[in-house]
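Worksheet for the structure shown next.
Shown here: the complex without one of its protein chains, the others still in place.
Up next is chain A:
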Amino acid sequence: MSDNDINEVEHLACDVLVIGAGGAGLRAAVEARLAGKSVIVISKSLFGKAHTVMAEGGAAAAMGNVNANDNWQVHFRDTMRGGKFLNNYRMAELHAQEAPDRIWELETYGALFDRTADGKISQRNFGGHEYPRLAHVGDRTGLELIRTLQQKLVSLQQDDEAAGEAEDKLQVIDETTITELFTGGGAVKGAFGYRRGTGRFIAIAAPAVVLATGGIGRSFKVTSNSWEYTGDGHALALRAGAKLINMEFIQFHPTGMVWPPSVRGILVTESVRGDGGVLKNSEGRRFMFDYIPEVFKAQYADNPEEADRWYTDPDRNRRPPELLPRDEVARAINSEVKAGRGTEHGGVYLDIASRRDPETIRKKLPSMYHQFKELADVDITAEPMEVGPTCHYIMGGIEVDADTTASAVTGLFAAGEVSGGMHGSNRLGGNSLSDLLVFGKRAGEYAAAHASASESPKLTEAEIAAAAEEALRPFGNDGENPFALQNAMQAVNGRLVGIIRRAGELEEALTELAMLKERIANVSASGGRAYNPGWHLALDLRNMYVCSVATAMAALERDESRGGHTREDAPGMDPQWRKVNLVASLDRAADGTEAVRLERQPVPAMTPELLGLFEQTELSKYMTPEEYRSSTTGPSSEES
C-alpha cells in the first residue's frame, strides 16, 4: 500500500459484523453465514491465535459418556453452585442443555477429541463438576476448538466459492482493532478501527454486531491473558449505551506458574489436579482439607484416604478438595502463602510426580510437561511444580438477554467472556469453552435474524472523521509512554483490587485510577502508523481504564464475599446480596467526559422447576427462606 492512501478510510458493509475471532466469535460467524447472511469477522491478532487457544482442560458438556448418571440438570446444578447462585439461571440452563449438541457438532467439523474405550468422546474430571464431564484433547483442548472452527470457516468460504458466491460473503479481517461502535437512534450501525499492519482506518456498516472480544486480564500484572485482553468489547458496549453486570467478579485461576519471573502468571491447567495432582505447602502438608467451606462439605472428602479412593470409585467416595471451585482453591493458596507456608518463590507446590507414573503424566499432560521443562527447567514427572493464583477470567460483562444474547442496544449482541451473567460470581473450569459454543451459536443466529429484519445502515462522514481523530490523538499528545502507564494501572489493580479486597484499599484504588485518567488521556505515541505497538496500547488503555473503574466501584459496593470477590472486611456470603446484581453504565457529560455509574438490580429469580432440582437444605445456605420456600412445595427427593 502506498503512503498517500494511508489517510483514506476503507469502507465495508455486511449483514453481521463479528468483533472477536476466538471461539465465541467464530461460532457466531459460522451460524450467521449458515443463516445466509454476509459476515465480517474482525480478529485483533492473526486468525487462529485468540486466547481460546490457551484453554487447556476441556469443554464441559453433560454427554454422560464416562458416567451415565450425568445429565443437563446435574450440570446446571454444578454451574449454579460454582457461581454461588448469582448466575443468570436461564443462561446456565440453556448452557447445560445445549452444550452436548455443540460438542458433537464439532466432530462433524473435523474435531478429534480423546476417546473412551467404546469410541465415544472421553470426558475428564474437573473442579466443581460432579461427574467426569470435560471433552478434551490431552491438555490442548482450546487449540483443537479454535482450529476446528477456523477450518469450518474456511470450509464455508470454499462452499461459497464453489457456489459462485462473492468472496465477501464471509471475510476474516485479521490484525485489526475496533476502536468505536457507531450508533444511531438507540441501535448499533457499524464499527470503526484500524488495520495493525498499515495503520489504515476501516469503517464497517452493519445492522447487527456481535461482540466476542474476551476479557480484561491485561489490566493485571500477574495474568494468564495476552496483550489482546484489554476489555475492548466491555468498553465499546458501555460507550454504545449497553450495561455491564457483575464486574467485581474476577477469577484468579489458582494455578499459574510463579517462577521464573518472566513466566509468572502463565496457566497451569486444572487437569493436573483432575488427573490426580495435589497441592502441598512448604511443610509438605496437603492443605486443601483445611479449606472446605460449609456449603461444599457434603460433596468433598475430608481425609486423604477417601479423596484418593474417589479417582477409582467416584460413586462411593467424595471428591478431593483440590477439585473445589477455583475461587476456593485460589483463596486457600493465598492464605497458605500469607501464613508463611509458601514456596521459595511465593507459591505452593502442585505435585503429580509422586502420584502418577512418568508415562501417564507425559501422556495426559503433554503441554504442561513441555511448558515446565522448557520455561522453568522443571521435570514435572520427577518434581513438584510451584504455582500461585493468576488473573484468568472475568465473570462480569455485557448484560444480555439469555436466549438471544442481545444487549440493551438494538442490534448489539455479545457472547463468550465479554458477556456477563452465565457464570454468576465464579466460573467452573470447562464451562468457558462450552459457554462460547452455546452462546456464540445463539449470538450468530439472533444477529442474523436481526439483520434480516433491518435496513442497511449508513455511516456519516462526520462520525467517521471524529473516530479517526480520536484514534490519532496519541500522536499529537506530549504525555507518557503507554507501556509505563499500563504498568501503573496493573500495579493499582494488582495491589488494591486483587484476590483479597478491603474497602479502604478499593477507595484508594479509585483515587489512584482517577489520577491515571488524565495521564491516560494524554498518553503519547511515537513513530508511524504501520504496526506500531506503542500506539495500539495507547488506544487500548482507555478501555482498560473504564473496566478497571467499573470493577473497583462494584467491588467497593458489594460488602460481602462471594466467588471471585473476596472482601476481608466483609467475609461470608450474605443472602440479601445474592439477590442483587451491580450494573455499570456510562454517563457522558456535555464536555465529552465519561463517568461510570453503578446501580443495583435484582437477580432474575429461578423458576420453581429449576429450584426443585436442589435440596432445600442446600438452597438455605444461599437464599433467604422466602425465596426457596415460596416456590417449592417441599424438600426435593430428586438425587442421583
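FYI, contacts are C-beta pairs under 8 Å (C-beta built on N, C-alpha and C of every residue); 3 or more make two chains touch, one makes a residue touch a chain; residues count from 1.
As a convention for this text, contacts and distances are computed from a predicted model.
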Taking the list "Rhamnose transport system substrate-binding protein", "Carbohydrate ABC transporter membrane protein 2 (CUT1 family)", "Multicopper oxidase PcoA" or "Succinate dehydrogenase/fumarate reductase iron-sulfur subunit", the UniProt entry for the undisplayed chain gives the protein name "Succinate dehydrogenase/fumarate reductase iron-sulfur subunit"
Identify the residue among A:G58, A:G83, A:P100 or A:G612 that touches the chain left out of the display. A:P100
Of the residues A:A68, A:A339 or A:A484, which one touches the chain left out of the display? A:A484
Checked against the full complex, the residue among A:R140, A:K280, A:H392 or A:R578 that touches the missing chain is A:R140
Which residue among A:V30, A:V53 or A:A191 touches the omitted chain? A:V53
Given A:N7, A:N69, A:S155 or A:N477, the residue that touches the chain left out of view is A:S155
List the chain A residues touching the unshown chain? 45-51, 53-54, 63, 100-101, 104-105, 107-110, 112-115, 118-120, 122, 137-138, 140, 143-144, 147, 151-152, 154-155, 157-158, 197, 226-228, 259-263, 266-267, 367, 370-371, 374-376, 481-484, 487, 525-528, 530-535
